[in-house]
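Every protein chain but one is kept in place in this view of the complex.
Think of it as A and B in the order they're written, each chain with its own count starting at 1.
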Amino acid sequence: MRWRYPWLILLPLLLLAALFLLQGPAWGNGYLLSRRLWRLGAMLLAALCVALSSIVFQTLSGNRVLSPAVMGYEAAYGLGQALMVLVGGALGVVQPGMAGGFLLSLGWVLGYAWLLQRWLGRASLRLEQYLLLGLVLGMVMDTFAQFARFGASPGEFAVLQGLTYSSFNRVTPQALLYAAAPVALAALWLYRRRAELDVLLLGREQATALGVDYLRCQRRYLALAAVLAAICTSLVGPTAFMGVLVANLAYAIAGSSRHTLTMPLGSALALLLFLLAQWLVEHVFNYRTTVGILVNLLCGVYLLALLLRRKGFA
Amino acid sequence: MISVHALSHHYVGRTVLSGIDTVFPTGKFSALIGANGAGKSTLLMLMARQLQPAAGELRLAGMPLSQLTVRQFAQQVATLRQFPDFRLRLTLEELVAFGRYPHSQGRLGPADKAAVDDAIDYLGLASLRGRYVDELSGGQRQLAFLAMTIAQQTPLLLLDEPLNNLDIRHAIDIMRALRRLCDERGCTVIMVIHDINLAANYADHIVAMKHGRVYASGEVAEVMQSALLGEVFGLDFEVQRQHGGYVCNYFTYR
Partner (left out) sequence: MRLMLIAIVLLGGLSLSLGSQTLQWADVLAGREDTWLTLQASRLPRLLALLLAGSGLAVCGVILQHMVRNRFVEPGTTGGLEAAKLGMLVSLVLLPDAGLLPRMVLAMLCCLLAGLLLVMLLRRMPVHGQTLVPVVGLLYGAVLAALAEFYAYRHHLLQDMQGWLLGDFSRVLAGQYELLYLIVPATVLAYVYARRFTVMGMGEQMASALGLGYAATLGLGLLLVAMVVAATVITVGAIPFVGLVVPNLVAMRYGENLERTLPLVAGGGALLLLLCDVVGRVLMHPFEVPIALTAGGLGGLVFVYLILRGGPR
């Protein structure tokens, strides 16, 4: 079963990428063009992270309205940023796109994910309980981050506020290079294991019956989804439930649940969405809104429609 | 084929199985019967390695289950549970191909494709092979899952109440297919079943459970006794033999 119309995605993708690179002052300006190329690279990496982590996460949880964001990774990121401001002040803000800040933030989020996962193994929680745990911890961290943000001066606040939306402007080439290798490896590995992921779709019991060590897989893939989500968040900021949108669009367009189709398609769609939002911000809204806010809004509306339309979602 | 030795199991503080010892004969169709909560499904899930026993041991052809890897086990034992709802976008053929995963790890060779075709034909599903599983009727879907289990080509099949919510036509289709698997291919089939009449007429061997213990087991004729079944279910039973088959009357109000 092959999806027959790849050009339906690829054509607008190429068009928007070309527009992004060439429309406006970047045309003929070597420096601006290279800046835009780096940003395109960041978009590509983020798109891979968002799509793959969400699809894997949804496969494991057997639920199509989840994304790794519910595990509180993004809340951890927000708290980390706020703490950095509290400790270092406005000048001490290490922006996530810069290499040092990127690594620091990545370490912080991964540390949280690791602690959470330790809990999963030790207390032998069911996956739902584990999700709920992440959700609650995320809520707590959100509250604390808000407090820290509230205590910040307006200048610091503006900086922090900016960090709570995804944006590609802050990504530095160095951070991008650090992120590229693990993301590429993860993507390759996931694609090679697509058959196993398909089997996991059938649920714990049937997957076990087909000779898959479910618990080990669950731990492994959850860890991988956490790493991808952490990289993405640390690189470009939170993407909230964009992953839900991208994954569901991919399922709908592919007309199949098989990962061999949904994973590449989801990644392409994520990139398309980023480019589209960027183009809208630049040329329709004239920078009166940000890519992050726009992506949130677009995804939010779609998500609501999705929830309303589907009779039952499991 | 599979034997159970002093097996016990409990969920949080409640004993579900205690001291089970029984053997399921090779190449035969065995039915597990008993009231709700008697421990039938738990026993089946322990055999399928979906649960770990609290005490006791299970052996597959003399080999303790715990010594097999998950994959080795899946090459010898196929398990089918119920799918109350199924929302994946997969065609019937894709679903059946999952049955080859223990052998192929996802890379289907010619032998795997032949096994898939064979399983689909075996259940007469050829006309549905391109259809999406979530669009099939309940009975067709259950047949599709059975086809996946058959494609696994294991000597032992474990089924947990595969007839629930099926109309009599599909129920009989499934029972006949399982009967043929035993007769034509020498498979061992073990199923949890509530319909005592179907069990009596299609199975070779019956294990009757009550309160977490094996109450009786043996050939169909040995277990299909009015007094014995009356004890197992706590009902008045009247087992009648008609035209070479069994009919149990437990409906009559007295």
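Methods note: a contact is a pair of C-beta atoms (placed from the backbone, for glycine too) under 8 Å apart; a residue touches a chain by one contact, two chains touch by 3 or more.
Quick caveat: nothing in here was measured; it's all calculated off a predicted structure.
Touching the left-out chain: which of A:V85, A:L137 or A:V236?
Of all options in A:V85, A:L137 or A:V236, contact with the hidden chain holds for A:L137.
Hey, which of A:M84, A:V171 or A:A240 is the one touching the hidden chain?
Checking each option in A:M84, A:V171 or A:A240, the one touching the absent chain turns out to be A:A240.
Please output the residues of chain A touching the missing chain, sorted low to high.
63, 65-66, 70, 123, 125, 128-129, 131-133, 135-137, 139-140, 143-144, 146-147, 149-150, 154, 157, 161, 240-241, 244, 288-290, 293-294, 296-297, 299-301, 303-304, 307-308, 310-314
In this section, only the chains that are shown with their structure count from here on.
What does chain B use to touch chain A in their complex?
Those residues of chain B that touch chain A are 48-50, 70-75, 77-81, 85, 87-91, 94, 98-99, 101-102, 105-107, 152.
How about chain A: which of its residues touch chain B in the complex?
1, 194-196, 198-199, 201-202, 205-206, 208-213, 251, 254-258, 312-314
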